[in-house]
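The other protein chains are all here in position, but one chain of the complex has been omitted.
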Amino acid sequence: MLSEDCGIFGVYNHSDSVSLTFLGLHSLQHRGQESLGVVYHNRNGFKQLKGMGLVNQFLKNIDLSRHRGRVAIGHTRYSTTGSSSSSNIQPLLINSYKGLIGVAHNGNLINAKMLKDNLRQKGAIFQTALDSEVILHLIAHSREKDLKKAIIASLKKIRGGFAFLFITEKGLCAARDPMGNRPLCLGKKGKSYIVSSEDSALKIVQAHSIREIQPGEIVFLEDDRITSAFFTTAIQKAHCIFELIYFARPDSTLFGLPVNQFREECGKQLARDSSLQADVVIAVPDSGNYAALGFSRESGIPFEMGLVRNHYIGRTFIQAKQLVRENDARLKLMPVENILKNKKVVIVDDSIVRGTTSRKIVKILREARVKEVHFRIASPPYLHPCYYGIDTPDENEFIAHRMDISGIRKFLQVDSLHYLSMNGLKQVLGERKNDFCFACFNGRYPQKVKIKLKKEILE
Amino acid sequence: MLSEDCGIFGVYNHSDSVSLTFLGLHSLQHRGQESLGVVYHNRNGFKQLKGMGLVNQFLKNIDLSRHRGRVAIGHTRYSTTGSSSSSNIQPLLINSYKGLIGVAHNGNLINAKMLKDNLRQKGAIFQTALDSEVILHLIAHSREKDLKKAIIASLKKIRGGFAFLFITEKGLCAARDPMGNRPLCLGKKGKSYIVSSEDSALKIVQAHSIREIQPGEIVFLEDDRITSAFFTTAIQKAHCIFELIYFARPDSTLFGLPVNQFREECGKQLARDSSLQADVVIAVPDSGNYAALGFSRESGIPFEMGLVRNHYIGRTFIQAKQLVRENDARLKLMPVENILKNKKVVIVDDSIVRGTTSRKIVKILREARVKEVHFRIASPPYLHPCYYGIDTPDENEFIAHRMDISGIRKFLQVDSLHYLSMNGLKQVLGERKNDFCFACFNGRYPQKVKIKLKKEILE
Amino acid sequence: MLSEDCGIFGVYNHSDSVSLTFLGLHSLQHRGQESLGVVYHNRNGFKQLKGMGLVNQFLKNIDLSRHRGRVAIGHTRYSTTGSSSSSNIQPLLINSYKGLIGVAHNGNLINAKMLKDNLRQKGAIFQTALDSEVILHLIAHSREKDLKKAIIASLKKIRGGFAFLFITEKGLCAARDPMGNRPLCLGKKGKSYIVSSEDSALKIVQAHSIREIQPGEIVFLEDDRITSAFFTTAIQKAHCIFELIYFARPDSTLFGLPVNQFREECGKQLARDSSLQADVVIAVPDSGNYAALGFSRESGIPFEMGLVRNHYIGRTFIQAKQLVRENDARLKLMPVENILKNKKVVIVDDSIVRGTTSRKIVKILREARVKEVHFRIASPPYLHPCYYGIDTPDENEFIAHRMDISGIRKFLQVDSLHYLSMNGLKQVLGERKNDFCFACFNGRYPQKVKIKLKKEILE
Partner (left out) sequence: MLSEDCGIFGVYNHSDSVSLTFLGLHSLQHRGQESLGVVYHNRNGFKQLKGMGLVNQFLKNIDLSRHRGRVAIGHTRYSTTGSSSSSNIQPLLINSYKGLIGVAHNGNLINAKMLKDNLRQKGAIFQTALDSEVILHLIAHSREKDLKKAIIASLKKIRGGFAFLFITEKGLCAARDPMGNRPLCLGKKGKSYIVSSEDSALKIVQAHSIREIQPGEIVFLEDDRITSAFFTTAIQKAHCIFELIYFARPDSTLFGLPVNQFREECGKQLARDSSLQADVVIAVPDSGNYAALGFSRESGIPFEMGLVRNHYIGRTFIQAKQLVRENDARLKLMPVENILKNKKVVIVDDSIVRGTTSRKIVKILREARVKEVHFRIASPPYLHPCYYGIDTPDENEFIAHRMDISGIRKFLQVDSLHYLSMNGLKQVLGERKNDFCFACFNGRYPQKVKIKLKKEILE
């Protein structure tokens, strides 16, 4: 229900690197559906393929057999209103004194504005609104003549959450922020290496996961081999909890945790926290699926598929949306009336950000004549904007920022409403609880973000 | 997993009839995704809107505000290889001595060839490959001067499964075959009437279901009111069992039975028929969802979501399919390894026709390192072609036609395989068991179809 | 400046018949730009390819190598407001008791309504608004069992201007109306025969012209040979004069007359009829080119290219048109100021129908600061609608119908205005003058068209 994230994917040392990268992006499509790009190189130099829309659509006009190379990186981008310009499609490819470099980036730099100001004073010109351009300028301006050293020196200067893939004339390079905020994992397929935002995307290219890239680690894939270094000393880990809660595919394992199990456990914990008597538990499909299953198991209330998802809904049915303006969720979700009618229904979702869609779903349930609706959210109230990689709306749009639980309950028109508590969430994480960033729930950002800076970041 | 069916939808006496019809077709999209059409009329005459592809895509180029009328019918068409010509898009609209008539048809006439031969001898010219054109010629050639009588006389001449929607200068007319083979239901929205293949599609236009059109019934919507007649005497009902098993949306009630409950009961019956010890029950999403839930409930084996569906897969990812040719199901289904690994897994689907996709799914499970795979099919073996409305492949492509259970088990590479038995299926239906056509399972066609004719039908 | 006509093209006995037909249609594109279609057959049966727009655009999505057959016919259609429905694209392909038949038609039947009424009474259903459908019904209903005889019998029943191409299971058949109103010519390319609306289109397929199909002649191309017959006795010829004046390509020879020469002679005659002193003669490009050249030669006033045509203007620049709404001709025609400024300019065009574009052109000349504008029209005033094949607007839109010469002169804001006189036109034609239909100028239709019928035709 939040705005989306980004996905990055790279292939080193495979004759089909471009095709495999597109397959990988297809598997990471849930992390970004607005645009995509791939940069690869072969003996004829570097080449970029970029476009708006989904991987499927883009490939209609591409003849993959004409794009061959042994190294490729790709990016699938989130959607933000107003800035969907083609000049912001990643990966970026540049020509500098240190050679040709392409970069794909997932995350957000909190000191980007300061770095940009410094770079501009040195004569740098910015052609995009991307943080990726900042790191490229840093590399180009670095006094380190060796490209590897220049990359490391540049990574030291940036703050925030990031996972980077660089394609250079020599090979591929992957780096992850020192807090491990953004996910990045390493896979292998025969003699080839794959780097991906999520390990689940490795399956489609028949690679297996080796391990996550470590926080603060940089991995170089050159000369047919892999080398690794740490560009910074260890600091407190701050994995993004929202990756586990919402973004990641359920078949991924992130930060060492299987996503589906985590979500199921959250659902169980939620049932323990907010016991009630009801007839059925249903999920908001597909985001609430595993949490609802967990809730059902813990509470003993039977799990039912009371809302069915329409697979034929795309982005463009604008006119139909206007016709059902009072409730366009109807186009996407279909209530199964014999499951719902005259029932006390528990409905489980992963999170609520703005609350508008949740309200529409409740309306659908009411129209299917449920007796009672009890909304259960498998995460704490979403209260604070993210500066580390998730594109969140303005905090004034967060429903939990605008009203208290009672207000939200009335807004959603539900009989009861419970969020998973911070304690409950931490209990699910157990001893791993200190390795996470919960800033969106409790406002404690892992690095100091001055109020003034906040606004600048979102300029 | 079968080829698809058709959906029809009509609106009488609503100022937004065209828009509502498109919404209805969108809700019936699961019944046909190849092409669609709408015919409506207003004071300026009849108008048709037709195109290939999905409702969503088609509406991108249509300005609905320019298409206004109080009566409209629509059709969404199944896909058959080789004949996807634009001249075969329904509804058909013709001009005859009896006026302008548009028709949308779901079903298949078993005496179409004979009727066509007769009509051609009388000078009729055929411009499409559609059965709908046959009924229009019959009406035009009918000696009955009154259009209503001509329609009734023509309906008497045809044999097979059918649901028809006619739009005439006076209004709308809906008819259903005497066996009730094809579904058709009647809804109401204020002073407007809606006719739809499934009642679930009424919800999107905020109409409520009144009742099914009866077998052999014809309903006329003219002069702001509804009249009904039976064009034939009562014969044995023969509802299409496959509508319940596969085609219909789970939130529909068809032939008096709620689809999701029927499927859940089939899953329970299957569990009774084929008891086993296992760790988890999973569904082939979404076709096996409710049967799997039923199987889990009856057997006590926990239900898990072990396969996740990728929502970004469209029809066009041809090049990617080629890259994963050995298993393109991977693009669509993602295994959740921690649910599957080292487990005895029961996987439930609604039916198996060719078996090729099922085999690919088993392969995906094996790669996720399950210990055992037990395939359970919530319907009997599919053995005979349908001549009444479902576009089936040649019977030589039916896996159950080509091999016995043991052979299929080996082909799918599963540890055990069980189909729901005919007895089991009938037990689920209870006293309603005699109202159904089971020809695809037992070869007993409700009307005599001579072997010779069979081939001609499929010419 | 008129609405457009249609072009038809057929190939018999060539392995590349489909490709050649598309090339032919491309060469006849000036006769119709709204839609196009090709029907061909090979061992697998008949196949149709149809679409909206230009040949170039259509071929983007067609793989010609997959469409092979030895016989093909094609049609490129004129544009008429309001009826641009995909169901009206020619050729039509039908299945009848007499086999599969495709037909492409250029022209208009004046007794279509009566024939349709008769046919509908016999049970015929009409699926298009095309006259081509009438002839197909006549053939199907004919008592003649032999297809050839049935075609001939049907041709006898129709009245109006027509050129038909039929594709049958045996080959190709071409027929032309008894007056020779519509053009149709026969070409040869090795052992293959080509039939085309204009002989100039033969060049692109490297065929040479043999002769015109004669008025009232029907040609059968079957069994690798050509046979010919006359389906009616000789009647007074009535070739369409407007084909020579406007429609045909200047490099065609039509009705025995080279088009460019005819137009140049009209220009010369016009100069004789309306002598004046002026500085330059310019054409409205390209329609007035040859007449302007003729005018210059006869008058001795130098020919200049004072208006340059912009080749990048397409149909879609709607927003730009709105920006230059006061004069959208500016997007298409660019004045060369040093040729025009302070000059007495004679501007020559082939004809004026509505007068709106001519007025815009004069405005462009005025803005280029000409001293005087003298408009010369190389044909008589256009006064009467055509019922034989040209899609004309309602006669109330003809400027010459609405005002006298003096009124038109004021409307166009020109210093003088002269049309070629009927006498002048006949002088150009010399002894051929009796072979033509001048109905659009003098209202004398070659066949009696009752006033009442007129309206019905245009229904």
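Order of writing sets the chain letters: A, B and C. Residues in each chain are counted from 1.
In this section, a contact is a pair of C-beta atoms (placed from the backbone, for glycine too) under 8 Å apart; a residue touches a chain by one contact, two chains touch by 3 or more.
Note that the coordinates shown come from a computational prediction; the quantities given were computed from them, not determined experimentally.
All shown chains touched by the missing chain in the whole complex, by label: A, C.
In the complete complex, the residue from C:V11, C:V38 or C:I339 that touches the missing chain is C:I339. Of the candidate positions C:F22, C:Y97, C:F162 or C:F220, contact with the hidden chain is made by C:F22.
Considering A:S87, A:Q236, A:Q277 or A:Q413, the position touching the chain not shown turns out to be A:S87 (whole complex). For subunit A, the residues in touch with the chain missing from this view are 48, 50, 85-87, 92-97, 120-127, 136-137, 140-141.
Summarising the interface, subunit C meets the missing chain with residues 16, 19-20, 22-23, 26-27, 29-30, 33, 54-57, 59-60, 62, 64, 200, 203-204, 249-251, 253, 258, 260-261, 286, 289-290, 293, 297, 302-305, 308-314, 316-320, 323-324, 330-331, 334-339, 367.
Here is the rule we go by: only the chains that are shown with their structure count from here on.
Under the stated contact rule, the graph of chain-to-chain touches is a line, running from one end chain to the other without closing.
If each chain is reduced to the average of its C-alpha atoms, the one that sits nearest the average of all protein C-alpha atoms is B. Subunit B and subunit C, compared by their mean Cα positions, are separated by 48 Å. If you average the Cα atoms of subunit A and of subunit C, the two centres end up 60 Å apart. Subunit B has no residue in contact with two or more other chains.
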